[in-house]
Every structure is written in C-alpha cells, then in structure tokens.
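The complex appears here without one of its protein chains, the remainder shown in place.
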Amino acid sequence: MPSDIRRPSGRATDQTRDIRLTRDYTRHAEGSVLVEFGDTRVLCNASVEAGVPRWLRGKKQGWVTAEYGMLPRATHTRGGREASRGKQGGRTVEIQRLIGRSLRASINLKKLGEFTITVDCDVIQADGGTRTAAITGGCVALVDAVRYLQREKLIKGDPFHQLISSVSVGIYQGTPVVDLDYPEDSRAGTDMNVVMAENGELIEVQGTAESGTYSRAELNAMLDLAEKAGGELFDHQREALGIRR
Amino acid sequence: MPSDIRRPSGRATDQTRDIRLTRDYTRHAEGSVLVEFGDTRVLCNASVEAGVPRWLRGKKQGWVTAEYGMLPRATHTRGGREASRGKQGGRTVEIQRLIGRSLRASINLKKLGEFTITVDCDVIQADGGTRTAAITGGCVALVDAVRYLQREKLIKGDPFHQLISSVSVGIYQGTPVVDLDYPEDSRAGTDMNVVMAENGELIEVQGTAESGTYSRAELNAMLDLAEKAGGELFDHQREALGIRR
Amino acid sequence: MPSDIRRPSGRATDQTRDIRLTRDYTRHAEGSVLVEFGDTRVLCNASVEAGVPRWLRGKKQGWVTAEYGMLPRATHTRGGREASRGKQGGRTVEIQRLIGRSLRASINLKKLGEFTITVDCDVIQADGGTRTAAITGGCVALVDAVRYLQREKLIKGDPFHQLISSVSVGIYQGTPVVDLDYPEDSRAGTDMNVVMAENGELIEVQGTAESGTYSRAELNAMLDLAEKAGGELFDHQREALGIRR
Amino acid sequence: MPSDIRRPSGRATDQTRDIRLTRDYTRHAEGSVLVEFGDTRVLCNASVEAGVPRWLRGKKQGWVTAEYGMLPRATHTRGGREASRGKQGGRTVEIQRLIGRSLRASINLKKLGEFTITVDCDVIQADGGTRTAAITGGCVALVDAVRYLQREKLIKGDPFHQLISSVSVGIYQGTPVVDLDYPEDSRAGTDMNVVMAENGELIEVQGTAESGTYSRAELNAMLDLAEKAGGELFDHQREALGIRR
Amino acid sequence: MPSDIRRPSGRATDQTRDIRLTRDYTRHAEGSVLVEFGDTRVLCNASVEAGVPRWLRGKKQGWVTAEYGMLPRATHTRGGREASRGKQGGRTVEIQRLIGRSLRASINLKKLGEFTITVDCDVIQADGGTRTAAITGGCVALVDAVRYLQREKLIKGDPFHQLISSVSVGIYQGTPVVDLDYPEDSRAGTDMNVVMAENGELIEVQGTAESGTYSRAELNAMLDLAEKAGGELFDHQREALGIRR
Partner (left out) sequence: MPSDIRRPSGRATDQTRDIRLTRDYTRHAEGSVLVEFGDTRVLCNASVEAGVPRWLRGKKQGWVTAEYGMLPRATHTRGGREASRGKQGGRTVEIQRLIGRSLRASINLKKLGEFTITVDCDVIQADGGTRTAAITGGCVALVDAVRYLQREKLIKGDPFHQLISSVSVGIYQGTPVVDLDYPEDSRAGTDMNVVMAENGELIEVQGTAESGTYSRAELNAMLDLAEKAGGELFDHQREALGIRR
C-alpha cells in the first residue's frame, strides 16, 4: 500500500482524531456525555425509565434503545428539522437502529430488571463519524445510567457486561485509513463502521463500497486499523469512567 | 408588596440569573451563539439561504424565521422526540412562532434582499425561560448572519434595525419577580414573557394567569421589572457583539 | 391621540361590533352557542365526556380543553382543509391553546369531578377577532355544559367560578381602537388580544407589534378600551344565560 | 309490503323530510348554500380558483371536486377532529369522492375553462342522510359559482349541464322508505343512496345490505321512491335558483 | 341493444374472463387464495387473530375486516408505494371498506366467537376488476380460515353463512357487458360492481355513470348479466372448496 498517502488533516493512516469524553455534560439525564472525535461533537444522554416496551412485558428483563438526531445546522448546509417534516429520514432510522443494537451488547438485559434506558445521541456539530462517536460516547452514558440504578438501589447485581466502542475505517485514495473526517468520508471509495467489544471481538461490521468494490485483503487491512483504534477508545472510556483495567 | 419574599435561588426580585452569550459556538452556521440564562442553555444557529418562501417571491424582500426544539432529555424527565412522534407539539409551534415574529422586528426585511435566515433554537438544558433566552441569543446569532452577508458582499446596505431581547416576569408567592427559573415558573400564579426593543418600547407581551387573575397594577409592576432587565440584556448583547452604545 | 380617526366600519374607537350570542344553536352538544361579533361567526359546542386525560387520572379533578378550526371557506380565499393536509397549522394550535387556557379560568376543576368538557370552536365566517369571539361564546357554551351536569345530577356543587370574555384591541392609523374587523386587523401596527375576568382583572394579555414597537402609554390606552368592552361583553353573556348581576 | 309501517317521525313511506335550501349563507364563497333535510344541516361552500390540478394541466378543461367534513359535535357523541388526528377517516374519504363524482355530472368541464371549483360540504348537525343533502345543496352552490364566473366574464359560454340531486332510500322494518333519518338509518336492513339527473336517469346508485340481502323487487321499489323524491328535490333546487322549468 | 358489439377481448357480452382460484398459495396464512380473473391476479390471505377491536369487546362476537393494496407496478405505470407516501389513497380506502362489508355478509359474527379474521387482498397484476376478484377470492380464503378455526377446535358450531361473489358489469359502446377488463373499464360510460349472495339476492350494488347517465332499463340489463355471472362464480368457489351443491 502507498506509504506516501496525504490525509487532509495531516494525520497518519492509523491515527484517530483527538478523542474527548466529558461526563455530566447536562444535569438532568442519569448519564450525560459529550463525546468529541475532533470536530464531531455528539451529546449522549442516557435516560432511565421504569417499565419496558409492551412486547417485553412480563419477560423479566430490561431494554436499552437509542435515538439519534442531528441539529439542523450541525452540517455545512442546513438540513430540514425532522420534527417539522413529520418523519425521521431513512439515514436517521438506520443509524439509531445500529446504535441501539450496539449498546445492547454492553448490557445483560436480564440483570437490568424492568427498566428501559434510552440513549439520545444528538449531533451538535458534524465532521464525519457521528455514529461511531455516538456509540463510543453512548456506552459511557449508559454505564453512568446503570451506576445510577445501582446507587439508588433500584436494582441488585450488575447488568454491565462489557465496554463497546466504534470507529470508522475506509479506503481513501487507495489506502486504508482510520477515523475518517468529513473531507475524507465524502471522497472515500469504501467506508466501514466497526463496533468492537473489549475482548477484541466484533459486534458489528458494516462495510460499503461507495464506488467500485473492495477485496478481502482491503477488508482485513481496515479491520486491523479498527482493532488498533478500538484499543485506544477503550482506554479513553475507562479513563473517563475511572475504571482500572 | 411583600419585601421578604424568598426566591428559591436566593436572588433579589429584580435580579436576573447569570447571562452568558458565547459566539461562534459551532463552526458551520453563519451565526452560532450559545445563550445561557443560569442553567438554561440554548444553542441558537442562524443559517443563511438564498431565496425566500414561495409566498414572498418577487416581492423584493427577505425573510427571517425560527425553529425551536428541545433535546429529549433537556428536562427533568425525558420528553418524546418530536421527530419520531411525527409532529411538533403545540407548545413547540407556539414558541417558534413567537421567536420568529420577535426576531423579524430586529431586521429591515426590504434591505435583506432575497435571502432567508433561519434561526434554529435548540434547548440543550432547560431550567425555565427557554423562549426568552432563545430570543435574546437568537438576535445575536441573527446579527452575525447579517454581518456574514455584508462581509461576503452578498448584500449592500445594512438590514440590521435594532437589537431585541426578552425576559420572563411573573408573580411568585404574590410578588413580581424577574427571569423565573423552573422552580419558580412551575409554581408562579402569573407568567409573562416580554420582548423589548432597544428604544425601550415593546415588541410583544404575553401574560397568562396560570391560576386566578392579575390586576393592572401587577401588570405594570411586572413590566417595570422587564424593562430594567431588558437594559441589562441589551448590554450583554452589545458587549458580545462588540457594539458600543 | 387623533380624534378624527375614521374606522372602515364608521364605528367609534371604543365601539364594538354588534354582539350576538345564540344558545342551543345545534341540538346534540351539551352547550351549543353561535357567537357573532359583526360578520365574524363562530359555532362553540361544549361536549361533556366522562373521564379525564391519562395524565390527570386519579387526581380527582376534571378538565376543560378547546379545539379550534376554520371552515375552509370562512375566509376571503379558500384555505386548505387541515384534515386533508394531515395536520393543524401553527396558528390553529396557538389559538386553541389560548382558548383552552382561558376557559379553564372560568371553572373550578376540582369541583368538576372526573369529567372532560371539550369546547369546539369552529369558524363559520371570519372577519377578524375569531379567537376573542370563540372565547366569549365558548364560555357561554361551557356554562351550559356545566348546568347540564348539574341538571343530570352527575356532579354535586357548582364548578362554575366566573365568566370570562375576550376582545381584541389595536393601534390602527396611530389610534387605539377596540374589536378590530378584518380590514383594520390586516393593517394594524399593533394587535392585542385581552382575556378578562368578571372581577375586572386580567387572565391573558397577548400584544404584538406587527410593525414597529409600541409604548407603555399605548399599552395602557389599549387596556382601557378592552376593559370597557369587557364590561359590555359580560352584560351580553349574562343576558344570554339569564344571570342577574 | 306492510301498509301499517310506522316511521319514527310519523312520515309516510314516500315522504321526505322538510327540505330547505338557503343561498348566500356565508359571504366569502362564490356559492354558499345551507341545505337542510329536516334536522340534517350541511353548509356547502363552492370556491372558485384559477388553475387546475397538475394532472389536468394543458388539457383545456376545468375541474370540480368536493371535500366533506363533520364538525366534531354534529353527532350524538363527539367524534374526534380529523385535523387533530392527522388524517381523514375512511368514511369521510368515501363520501367526498361520491360527492365530487356526482357534482361533476352537472358540469361540462370543457366549457368550464381552466378553473377549479371546490365544494366544501361541512356538516353542522347530523341526523342521517348527510351525503345526499350535501350533493343536493352542493349542486346549488356549484351553480352559483358558475354564475359568478359568467357574471365576472371569466368564462364564455355556459358550463352548466344539468341539475343533480340525491336522496337515500332503504328497507326499514321490511318496508321501503325514503329519506331515512338517523333513527331509521341506524336500524335499516338495507340502505341505498341514489344520485339522479334532471332527465330522470341515474348518476350513481350505492345500495348496501347492512344485514341479510335484498331482492331485485326491493331494489326496484326503492328506486321508485327515489325517483319520486328526486322530482321534488329538483323543484326545490329550481325554486331556490329561480329557474323556471 | 346492438348485437354486433365487439369487445376488445373478443368475448361475448355475457362471458366472463377465465376464472381461477388457487388455494394454499402461500403457507403461513390460515386461508391463502390466488384469484385470477384473466390477467387480474389478486392474492387473498385470511389471517386469524384472537380478540376483537376495542369497540367490540365484551359483545361476544367476532369481526371480519379487509385490507386492500396494489403492488406499485401491478399497473401499466408505476404508482407510488402507499407505505412510503405515508397514507392510503382514497380509492384504496373505498375499496377495502367495500370488501370488508361484503365478506362480513358470508359469516355469522356471533358464532365466530371473539376472533378477528383479516383478509389482505394484494393485487399482483391489475387488468380491471380487482375489487370484484378480491371479494370472490377473499370469500374462499375466509372459508378456509373458518375451517382452520373449526379444525383446531377453537370454535364450536359453524359461523359460515353463505358464499358471496362479485363481478363488474358496465355499458361499453352502448351495450351492457360483464366482467370488464382494463381496456373496457377505462372507456365504459357506466361501471357497476355487484356483490351477490348464493341465494340469488344482492349484498351491494355500486353503479356509477362515468359520463352521462344511465336508465333503469340499462340498470336492469346490467343486473341480469351480473346474476348470470354470479351463478358461475359460485360454481368456481364451490369447486375450489370441494363443496357439493
């Protein structure tokens, strides 16, 4: 692979943007985390509510779900407000389903009891990678919401199972790179979002060739980059949460 | 009136919360202001778009409008996401119409040319007075958007007409007070939102007796408080914008 | 202020249009009133239903709410039918919330018991001031609905608290005038809707400068006009209802 | 058939309710007719707008359409407001399509020119037969709208083709009766709506066995009743419009 | 009437298209029938669910309802997908109400017990007469669903009352014809859908003059054709179901 790739940001191919996780960003939510992947800023608020959706009633388990939104001017040009258009767009729906599935992998729903935790991920500023930032920050907010349940003695036992984090990888100008920002993302031939567990295994892989196709070798090179970045993301999460390894 | 009223926050009856106006809070919008009235935090993004709504076409004027939203967990308990419910609630509609009308008073639409400026006011954290904060901060974002149009030489002349600001007043435990926070607001007998112009006159007054009625004398006492606070709000706006009086 | 103002209708500045309140206008509703402010005609039907909205259940009180609609051709040009567009417009939502809040001020909800009274205000013909006519007529329909509950012995005691009425005032060609019709309303610089209680105090004041600003002196002159008209409106309501003062 | 049938209203089997057609009922619409079939009252407003729906553009013809609505408390118990539920119910859609089809039979669309006439039929009070009243009254409002176009010299020639009217017939307690009111309609075994042209022929027949089935003989007996009533309805329409036979 | 009418398909005026009823077309539904009237193909799936709609609870009866849809490219040009437009069109609503009413005539709802049978009629390919095919095929699927309930011993007794079938008739080039295909239907002056019971009587008649009017004599000629075709349709249904006459 070409060694002389020049990323718009000047980063190395395996270098993520600056990652910041700010807990207790707002005061009402049981877990509230501002996550920043460089200029991408997503507010992740985890809300605890008693009860579960109708289809889970009586099954003696809890539920974790996510909603995703973008402030209308989080992007270069103003996008319409979904609330005033009267429905969420397809991209929004697709992303919030991914976030919800991913976050459920970090919780033992049986031990959660009949509580629902909703993680709202609202993009304050977008510069590529909003869904991966949302998953990474949302997991920290979720842990705080679980700790709230424990602190308030609303549940016994510990439903927390494992940290999960996410990063994007892609083929930019023929070279695999990690954590694409908007200038890269909008020109990448292949774009892959990887959701990982602390044990080094995979939760979800979504890789799309926006133009052309990609080979098994490229897939593997991208996964290598994601794995390395995942390790760093878990360090950020543990540090934010005060968890020793 | 009782002199020994004790506000939950310990403020004097004519004392507003700490007001902060942070410009350039996000990087894409032509005007981006985070406004804080104490714990109430509203992000006001002004977006410039060429063209006007259909019903204004050919009338040689511009348009200023506002949209208002609340992040689902800006409040004590999670409110449903309006985008996923498929419509904006009545309160949202009522507030965004007030903000739009108010902001239009600060602009000469004829001089704006055929541009539309949309001011998105999204509540990050709510503690009472979100609409008055949105108007006060939205006006600063609007001025920045107008300056952008001038700087980019997209318009000639200056469509900026006057600053406008807004504050709530109410009758709390029988006494008129200014800038009610949530604990006051939820128990106030009368609640009034006042939108003011820099010339000391009124743009909009909306006063509601939540329980009982209020007298002309109380109305006047509330307006006196609003007028005094308005003076301070205009100082904050001018300071943020670097406008000398 | 100019004494030689000429209103399109030839009315004096403090003169309302002809006010008519026709009870029992339709036969199914528990209270049914056609209210006319000149050419503005609004049918106000108050419907009694057992039970209260979910969020009030178990609180041992009743509820009063209002819905507002305009027949598509109540106005000069046909407006779309909100039912076929699939949502109520912002103006409709804003008005029906105002009517509901206002009407609740005439009822002691605790004494109403677990009943909901919905007052439907449908504009048959519009000529300015539809919301003030709706409040004034809706209050009479509401009283009839309360009397129905008493007559049928569905409640004990009397939840009726006080009459409320409403009128618009504004600044037309620089002069304060009362009860604006459409030709005045569409050109007025400032427009204010005032909701009043029988005790002479205020329930709600909504005053908007459509162009420019208005002074405290103008506000007071408008409130003086509203107060005088309110006295007349209460006379009309009492006469219609057969209430002696 | 039994000769001793006793209708709740005491009417003879071939006797319609009192029919009233009041023109110019509201002042803005180009045609405005209040139609009453006994206690059933429907306001029919015909609105003229320049232009035709997209799919008719360039075809050198006009369009006639209808919308139907029921005020929430036109009926014994309050029905939800379709505008606030966010969609028109199936019954509403079915009825307004019938009215529109029927009214188009009275107009030569080619001669109408590129105008759209929308006939809004809003039920003020319901007592059975609202759709047949709407068609009968709507036709008169439509004629007035066509006359408006001629008077204003917006069209040349006369697009009016023929009067149409409508009445319901049904089998009540085994006997064919005409113009069913609500007490009959709600218990009738078979209910048929017949739309007729002045030439004595049929425009639309919709006959439904609500329980059981009906024979060809019963069908013919019902059509005989409708034919007779149709003659009377055309007399009412001609008298209201000042048309000599 | 002209004896030399030439139908586009070459059929005689009283000749239906080839009728085919294929049971067990899909494997999940309790009744699944593909019905073909020539090139018109409709899949009718009857689904059994325990319980009844809210407004029937406690009334000790069951419910039969229908839903109708057209695959987007069942027709010559692609129609929008109703699910993505966010609502069913007026034609769809009108048709599915007709199907539901018709199918209920074949069942004794009291004997059905508290079950709901929903018959989904989805048009795979359209060539005129989709609603009459849907009723004819839907009745066979409904019988299979009832048999399922009996076989599974979920009900005692037999709620099946009578077969119902449906066919269209119309006036094509001045001549009454039966079972119109699309080329005829799109040019017919009058179009009538007739729903019949096995006893030779009528369930529903809907006849519309698309242009002009039709006489009582034409109505009777059309009903004669429908009656004859109905006899054949009942034979097809009985044969498919293995019912001896």
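Letters are used for the chains, namely A, B, C, D and E, taken in the order the chains are written, and counting of residues starts over at 1 for each.
One rule holds for everything that comes next: contacts are C-beta pairs under 8 Å (C-beta built on N, C-alpha and C of every residue); 3 or more make two chains touch, one makes a residue touch a chain.
This is a predicted model, so every value here is computed, not measured.
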Chains shown that the absent chain touches, full complex: A, E
Listed residues A:Ile155, A:Val205 or A:Leu241, member touching the removed chain: A:Val205
Candidate in contact with the missing chain, chosen from A:Ala29, A:Ala46, A:Leu223 or A:Ala240: A:Leu223
Touch with the omitted chain, as defined above, among A:Gly10, A:Gly58, A:Gly90 or A:Gly242: A:Gly90
Which of E:Ile19, E:Val35, E:Val52 or E:Ala74 contacts the chain that the document leaves out: E:Ala74
Residues belonging to chain E that touch the chain removed from view: 26-29, 32, 39, 41, 43, 45, 47, 49, 67, 69, 71-78, 81-84, 86-88, 92, 118, 120, 122, 124-126
Interface with the undisplayed chain - residues on chain A: 87, 90-91, 93-94, 96-97, 101, 105, 192, 197, 199, 201-209, 213-216, 219, 223
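Going forward, only the chains that are shown with their structure count from here on.
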Steps needed, at fewest, to go from chain C to chain D via touching chains: 1
Type of chain B:chain C copy interface by residue overlap (half), same or different: same
Interchain centroid distance [CA atoms averaged], chain B/chain C, Å: 28
Chain centre separation (chain B, chain D; CA means) in Å: 51
Centroid distance [mean C-alpha coordinates] between chain D and chain A, Å: 59
Junction residues of chain B - those touching two or more other chains: 86-87
Overall pattern in which the protein chains touch one another (line/ring/star/complete/other): line
Each pair of chains that touches, named by its two labels: A-B, B-C, C-D, D-E
